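Here you go, one structure.
The full complex has more chains than appear here; those shown keep their coordinates.
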Amino acid sequence: MTNFYSFGLGVGSQNSQQQWLDVFYSAPLLSPSAELIDAVTSTVNYSGGNAAIEVDSQTMSKLADALNSAGATEQGQLASTLSNSDQPLVITLLATDDAPSSVPEGYLKLHLLSHRLVQPHGTNLTGLFGVLPNVAWTNQGAIDLAELPQRQLEARLKGELLTVDCVDKFPKMTNYVVPTGVRIAHTARVRLGAHIGEGTTIMHEGFVNFNAGTLGTSMIEGRISAGVVVGEGSDLGGGSSTMGTLSGGGNIVISVGKESLLGANSGIGIPLGDRCIVESGLYITAGTKVNLLADNGELVEEIKARDLAGQSDLLFRRNSLSGAVECLSNKSAIVLNEELHANN
Amino acid sequence: MTNFYSFGLGVGSQNSQQQWLDVFYSAPLLSPSAELIDAVTSTVNYSGGNAAIEVDSQTMSKLADALNSAGATEQGQLASTLSNSDQPLVITLLATDDAPSSVPEGYLKLHLLSHRLVQPHGTNLTGLFGVLPNVAWTNQGAIDLAELPQRQLEARLKGELLTVDCVDKFPKMTNYVVPTGVRIAHTARVRLGAHIGEGTTIMHEGFVNFNAGTLGTSMIEGRISAGVVVGEGSDLGGGSSTMGTLSGGGNIVISVGKESLLGANSGIGIPLGDRCIVESGLYITAGTKVNLLADNGELVEEIKARDLAGQSDLLFRRNSLSGAVECLSNKSAIVLNEELHANN
């Protein structure tokens, strides 16, 4: 029983039909040891493959013993703690990185991303939208949408407040994990499944979708769409936009390399390399025609932005007198970088 | 007693002077039946016109009997449920669609919109700002602003948290109703009185004011200002802007037709027809001068954007080499549509 993909002990919430609404994994594992998996599969009823096995407290308690005996004391301790709960418990075993086929499986994969155990695009999320239920995330926990109106009326009758903060398939990340070394000024804008690098600050205007995020230190005041990855040392200015790939299908995957900068209210529809700058207020789409300029300012050629995709040391700006979009190489870029960072 | 405009049984909150702060109607009615209204008016002290009648549990219980006898069993059941509450109860009767004259009347009209019983501009909201109080919406419910500082201090002394999430005349919609078939990733940005069509997703960057919204399936990542209506199949890209009409008075009412698209960080100050596109990053105001181009790319005429208001099958873009804003007819538009949808 070797080379398992992932393992997680979870506690979650269910609707009144005992269907999962969400699962919380406090310590998910990537590549769990063979000993750990052996301890689990000899305790619970596991028939191979990927499985989310709902268990009662007693089984979780037995699992704690088995894990401790196998030397997996951290997970053993967690199982022991979980066994004291009367909430729905689940043991999720992912033998392989196949597409998620249940809520506990989907949530485990989202946790892998937000715990930084895998990077964006590093786990198979095919069909995730179909697997996850649309849930009302409230101050009284996750509520099935079909059960919400009754709950809202009941709360009102008692003079209680039931606030519905989010109606979505994806909850906010920080209710599940806050990775080390980050600030996230307004957590409602970071979905579970985001990958927030150590040293990243997400300001109030920042946004990070699932399967997307930063790899290291970044100041994010713009929007990181699904699938977009931002490299070490790159900043997204306030209100800046990165085009996502969710509804496109087969399109260019947008990314930002290292030490690049999107100015405030700018946007990109092409991937950027390292040390690139897009001037504040300028939106570059793949089809944007660009005047490529030499260091001396002379026109080299007219080129489509998509042909500059992924290249490093570029500065994009709109000439404020001619109205033409221009691209310069890095010398100018470095100078402007200092200036634009003033917006952080 | 026929042709009544609207009816609602409500439970709400009041300040310490028994003034209404808000009212929650779980099942508001448009065009209630004559039988239902007869049952109500023969039970409570109603002197005609539009009225919000505050009642005690006992009266609400009697009303339940009367409604059930009249065959209005859904409302009868609701009245029966409400009669078990010790919270402030109200019976709101709107004989006509006159301007709202009280908090319960204003809230009933906002509920009509969010329950999709009327479309934006479909109910008379004249003077609504003057009728609604500014309220602190907190995790302990609605609090009168004059009473807030004392409440905040008291909470702190007890080590309790009192969070003030919104200070506004309009609360967030989802605390009152979540219409069917929607996702709203960050509910703080959708006001009660918004009309969210079946099939609409409002992403975190989306916003919908009251008396505004979508009519059907839409992906909304931009801002739908007060009074703006977005038609079936149209999308608003991230950070896109629609000009509102609240403070203008007598100005053009902005709308978006069917299957149109505002690109990310774009904006409009004119209404769009069907199958229109505004390129990412481009803001079209009514006064924007536009080069109208033929299918072969030749200039037809120079025209103000306001003269293209409401027309269909248009693509607006800024020529990235000449800097001129251009408008093309639909053939090009259809091609670009596919591309821009990648930002959803």
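Labels A and B are assigned to the chains in the order they are written; within every chain, residues are numbered from 1.
The definition used in the following text is that a residue touches a chain if its C-beta (ideal position, glycine included) is under 8 Å from a C-beta of that chain, and two chains touch if they have at least 3 such contacts.
Everything numeric here is computed off the predicted structure, so don't read it as measured data.
Trainee: Since all chains share one sequence and 2 are shown, how many copies form the whole assembly?
Mentor: If we count all chains in the complex, we get 3 identical copies.
One rule holds for everything that comes next: only the chains that are shown with their structure count from here on.
Trainee: List the centre-to-centre spacing of chain A and chain B in whole Å, with centres computed as mean CA coordinates.
Mentor: 30
Trainee: Using the touch definition up top, name the residues of chain A that touch chain B in the complex.
Mentor: Per the stated touch rule, the residues are 134, 136, 139, 145, 148-149, 152-153, 156-170, 188-189, 191, 207, 223, 225, 239, 241, 243-248, 251, 265-267, 269, 281-283, 285-291, 302, 318-319, 322-325.
Trainee: In the complex formed with chain A, which residues of chain B make contact?
Mentor: 11, 13, 24, 26, 81-82, 84-87, 139-141, 165, 172, 174-178, 182-188, 204-205, 219, 237-239, 263-265, 279-282, 318-324, 336, 339-344
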